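What follows is a single structure, and I will ask about it in a moment.
A single protein chain has been omitted; all remaining protein chains appear in their positions.
Take a look at subunit A:
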Amino acid sequence: MESAITKLVEVFTKYAGKDKRLGKKDFQKLMETELKNFITNTENNKAVNELKDQIDKDKDGKLTFEEYFCLVTQLATNKYKLQ
């Protein structure tokens, strides 16, 4: 379980820029590469941007670790309910 948590942090760090936040392109890349099995339409940039705007609570155009993690936990919860 600790390795899973470390992995969630590592994935964020891998895609985030030097400012430790995910910009538009970073987020698109993360979605295409890391979540294409969990989410459909990850190659549709418009849909991905809409999703990003929904998660971006402080509306600064970039995703912090906390905002990214809200998405991860929502996805995990949805997946858990489906099982």
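As a working rule, a contact is a pair of C-beta atoms (placed from the backbone, for glycine too) under 8 Å apart; a residue touches a chain by one contact, two chains touch by 3 or more; residues count from 1.
Note that in this section contacts and distances are computed from a predicted model.
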> The complex lacks one chain in this depiction; which UniProt name from "Protein S100", "Cytoplasmic tRNA 2-thiolation protein 2", "Coatomer subunit alpha" or "SEC1 family transport protein SLY1" does that chain carry?
Replying inline: "Protein S100"
> Given the full complex, what residues of subunit A touch the hidden partner chain?
Replying inline: 1-9, 11-13, 20, 30, 33-38, 65-66, 69, 72-73, 75-77, 79-81, 83
